[in-house]
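One protein chain omitted, others in place.
Letters A, B and C name the chains as they come in the text, with residue numbers starting at 1 for each one.
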Amino acid sequence: MAHDSLYTAPPSGAVAGRERGRLAGLRGALGSWDAAIVAGLAVVVLLASVSVPNFATGRNAQFLLLDLVPLALLALPMTLIVITGEIDLSVASMVGLGSTLMGQMWLSSGLSLELICVLVVLSGALLGAVNGVFVTGFGLPSLAVTIGTLALYRGLSFVVLGDQAVADFPADWTDAVVQPIPGTSIPVMVVPVLLLALVFGVVLHATPVGRALYAMGNNGEAATFAGVSVARTKFWLFVASGAVCGLVGVFWTLRYASARGDNATGLELTVVTAVLLGGVSIFGGRGGLLGVVAGVLLLGVLRNALQLADVDANALTIVTGTLLIASVVLPHAVADVRARLHRRRQRAQLTAS
Amino acid sequence: MSPDARGTKAPPLLVLDDIRKSFGAVAALRGVHLELHPGEAHALVGENGAGKSTLVKILAGAHAPDSGRMTLDGHPLLLRGPADARSAGIAVIYQEPTLFPDLTVAENIFMGRQPLRSFRRIDTREMNRAAERLFDRLGVRIDPSRPARGLSIADQQLVEIAKALSFDARILVMDEPTAALSGVEVERLFGVARSLCERGAAVLFISHRFDEVFDLCQRLTVLRDGAWVSSDRTADLTVDEVVRRMVGRDVASLYPKQDAPLRDTLLEVRGLSRAGVFSDVSFSVRGGEIVALAGLVGAGRSEVARAIFGIDRHDAGEVRVAGRVLPAGSPRKAIAAGMALVPEDRRQQGLVMELSVERNATLARRRALSRLGLLSGGAERAEARQWTTRLQVKTSRLAAPVATLSGGNQQKVVLAKWLATRPRILIIDEPTRGIDVGTKSEVHRLLSELAGEGLAILMISSELPEVLGMADRVLVMHEGRLVRELSRDEADETSVMFAATGQGATA
Amino acid sequence: MSLTDTGVTERIANTSPPDAGRPRRRLTERLLAVRELSLLLALGALILVTMLHNDRFLSSQSIKDLLLGCAILVILAVGQTLVIITRNVDLSVGSILGLVAFATGELFLAAPGTPWPAALLLGVALGAVCGAVNGGLIAVAKVPALVITLGTLYAFRGIDYYWAAGQQINAADMPRSFLRLGNQTLLGVPVLFLVALVVVAAAGFYLHSYRSGRELYAIGSEPAAARLSGVPVGRRVFAVFVASGALAGLAGVLYAARFGTLDAAAGTGLELQVVAAAVVGGVAIFGGSGSVFGAALGAVLLTTIGSSLAVLRIDPFWQQAVVGALILAAIGLDRLLAARMAARLRGRSARGA
Partner (left out) sequence: MFTSRRLRLGATALTLTALVLGSAGCGGTTRENSGTDAGGAQASGAANPDAPIKEGLKIAFLPKQVNNPYFTTADNGGKEAVTEVKGEFKEVGPSEASASSQVSYINTLSQQGMDVIVTSANDPNAICGALNQAKAAGAKIVTFDSDTKPECRQIFVNQVTAQGIAENQVKLISEQIGGEGEIAILSATANATNQNAWIELMKQELKKPEYSKIKLVTVAYGNDDDQKSFQETQGLLQSYPNLKGIISPTTVGVAAAARYLSGSQYKGKVKLTGLGTPNQMREYVKDGTVDAFALWSPADLGYLAAYAGAALASGQITGAEGDKFKAGKLGEFTVGKDGVVVLGPPTVFDKNNIDQFQF
């Protein structure tokens, strides 16, 4: 009958078989990135703790994690955004603006700090919404838009607080954010980070929205035809990114007990590095949150260990750059090599048959 | 003149011998033989995935064969890249147009070969004139200095053809060039091809439309699963014979639409308009009915479908589903209302090629499958398996990227995705474009089954036999307007083409 | 804005190519004119306002300062345009400039006798090498330029820092003849600006009327199609990055000549301004269209904003904000024009864009 046509082709079974092998291989090459990065993290930690004095101590862990909080928080929404094939380079500037807003409000408006914190987070969301409108509403490339807002927001954050730095935040607050969980050396701030990571992880990997994100990252048009509201989803992603930036702004201000225009300058590069290191494809459509978290940790541990080992700050700069490049070149190289091997094996089979 | 005779006498211009090519572990070509004779049009047919396009890419120099010999005029031919193929006089018209939207039409035609002035500067004026001359030869009017962005698919295809003509090639390869062309345009294209042959060039013509194949070509080579099956003079062949060789067995009659009891109206379109695209389109489709939307490519049929489904906003008019007005511009609401659209362009609109079969199959159902906003992999897999098995999708694993499937199977995945939403209305645009004969008839059988189950089906098709075979009613569009409605017994080649080409507009 | 638009943003975000054939070029012509005209208007308005506030703004002295100020940015913008046209981006230009500038200084320290033309050539060569690193990684490893150059932005800067190790090179260390190059004028026009003009003219002419130049547009417009029509994509992209690097090198040498005092931080954050200049100048961030003239104008505009803010005594912190706002405005304008043209073309042919 008609449908037999699909099965008559004699060698198709064999083809399918080899196909299976190849796909497994491919998926290995790509899917294994998470595993690879986690393994890499483990190795680095191990090496550091044996070779670098003062590394494997509770106090150091506390410093390390504390330094990573902003990076980790920012990486979460960035992951989702990059997976949809967009990018948000304005995060660091939004953090800075959030920080100065907080300072200005604390300075001039007699509002309570609790309220101010909430307001900062909300204004962050607003800033993100501006990005979102430009990207989805006017249909502009997010790269260009967020490079624009990168400059705009940073400029505004200087405008807001001009030539002063606000620092007279209540000591119990500023101390609280750097405080470890009683009885441990883990900073209390790690808890909200993990919570948020969980939320983003679930959204990305176990909800319809997550599925939609991957779909639109790979092929926005097809996603649209499948009833995904591409524009609206992306818009809310940018809003989320902004809100998280606001949160980081609050944290940053309290942690360094100082709100100033240049807070978190240049952090966006580190965030992007961490996300890509975490195995998210800059083209969108591929990557996972676990990998990104591991990437963030790897980055932090590496920097901290090298610092403890008295490696020159400039060398650190080079390391960051190299890591970023390696994280994108390696997967390609691996996939390439695998493909070559398959082709050779394939040829062998052909000549044999 | 008798091309056959000449073909047999003259030594072959191009010979491909035992060409093999595999991608990763998939063998696309397994020992293909092909002889192109000067002054002869040679047809290459085979199911999708038979390796035709791979062969074209090899001739174009885009792929290098793993093994095998190519000779041109008896001299061994080595193609290190598309540039080599060109200098060897091989011109290729690809299945889907490959233009530069930002560059002008003329530049698209002469990219890399622009006429030069002193100091090797590009002579734009001369370039445009040359383009004009080419278009005159094709008997079409396209402004050479306009950017390619915004050209209709047909026009794009014509630019491609002009490009191929521009270096008067000794070997012209056409990979389903007619898919997007109207009958008139096809005739002109064939005219050009014949004139090339008369000048001693060889043409390799790839198509699923047998009428065209037998109309144009003197020889015909059949491929199956990447292997060479046969090469004969078309004069000695019949369609059935060719089809048998392609699929390796007999195929039942192609268009089995059974009559189904008509139910009440499900889809109703009133005065739908979109500026510059189509205007004042009104019709309705009842449950159990297959209504075909016919017309030349560019008549605005797909655009109507897009507007109904909410991909594009319409400027005026309304769409009613079972009497209820459908809010404009929201595919999500359309789906919720029980509508499904199987789009024209499978790879771009129908599927997310990088994602797995499973993800694609459940993409439109992801909300329905989630509990408390959470999805369980199990539920998805079950759903996907149910529909892929029901539609007999041939795939190694559900987790395999849909890109690894053959065209026919990809189309089935698209159908699976939409049938999974259990729609009341199915809009299906070019249901069998670029699908092999076997799957074609399967799709048709499925459509009439669905109609039998009471779905309202709106089918857009450029293949007249398909329209006539499947449709209960035929709506004909011409230049963005609905010009004619034909009942099943009224509709035949002449009446439809008559209306489609605009003569019927007055009637 | 309909969903499909955002689904395929980058395809639409382009304006038309600068060169459309003689006979019927109205449409594309106008679109281009609009862009360059609007830039000139903006520039004029800006200068006028500033002048009304302070007539010395157009004194020969300050015009000289202006031209001097924009020369380096213009040169970088030209390089960036070449890159962006091919649907890539080079974020490492700032670091390359810094590295080369410092290297030039070191050269004069090591060999005080070096004639400045030699220094110029060496600088350009070094820049080209850096560019080759970028181009090599991108064209060979098939990795997105954004990521690679983000990495090399770190790496080159790190090398620069590492090398400089806190030392500074002063005007006194460099030969007068060389320093004069930085401030000398020819018929009242600064030499630096003349150099920039030559670069712009050359690049513009090349892009407009040479096959390889047009191929750059082809690559940016539709890489796959470019490959099929025999354009040596890999080679061209590589070449483009080498060119961008070389121009950054040239800029670096001129920077050394102009500023005299050099430390490793020279040109930090410049990449943002450069991209801004190109985008403001109407170079579509997703490739395929734009002209070096536009980019050059963009650079001039940005510089003028810089100095007129200083003259207007506006809080310098506003400057960055303005730059950001300008980027957004520019891409917004592009989007508008593109939409207009799309509508027009839809009118022209039965099938919509």
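A few points about this structure:
Keep this in mind: contacts are C-beta pairs under 8 Å (C-beta built on N, C-alpha and C of every residue); 3 or more make two chains touch, one makes a residue touch a chain.
Here the structure is a predicted model, which means the values were calculated and not measured.
For the chain left out of this panel, the touching residue among A:Leu47, A:Leu107, A:Val191 or A:Leu341 is A:Val191. Of the candidate positions C:Gly204, C:Gly245, C:Gly260 or C:Gly287, contact with the unshown chain belongs to C:Gly260. Considering A:Thr79, A:Thr146, A:Ser281 or A:Asn314, the position touching the chain not shown turns out to be A:Asn314 (whole complex). On the side of chain C, touch with the chain left out of the figure occurs at residues 54, 56-57, 59, 61-62, 65, 69, 158, 161, 164-168, 170-172, 182-183, 259-261, 263-266, 268, 306-307, 309-313, 316-317.
For chain A, the list of residues touching the undisplayed chain reads 53-54, 57, 59-60, 63, 67, 114, 117-118, 121, 125, 162-165, 167, 171-179, 182, 188-189, 191-192, 195-196, 199, 203, 208-209, 229, 232-233, 236, 239-240, 243-244, 246-247, 250-252, 254-258, 260-266, 304, 307-308, 310, 312-314, 316-317.
To be clear about the criterion, only the chains that are shown with their structure count from here on.
Taking the mean Cα position of each chain as its centre, B sits at the greatest distance from chain A. Per-chain CA centroids place chain B at a distance of 43 Å from chain C. Measuring from the averaged C-alpha position of chain A to that of chain C gives a distance of 29 Å.
Residue numbers of chain C whose C-beta contacts span two or more other chains: 3-4. The residues of chain A that reach two or more other chains are 221, 223-224, 229, listed in rising order. The part of chain C that touches chain B in the complex is made up of residues 2-4, 11, 14, 16-17, 19-25, 27-28, 209-211, 214-215, 217-218, 220-222, 224-232, 284, 288-289, 341-343, 345-353. Across the interface of their complex, chain A is touched by residues 1, 3-10, 12-13, 89, 137, 141-144, 146-148, 150-159, 161-162, 165, 272, 275-276, 279, 285-286, 315, 317-328, 331-332, 335 of chain C. Across the complex, chain A meets chain C through its residues 87, 134-141, 143-145, 147-156, 158-159, 162, 216, 220-221, 223-224, 229-231, 234, 261, 269, 272-273, 276, 282-283, 312-325, 328-329, 332-333.
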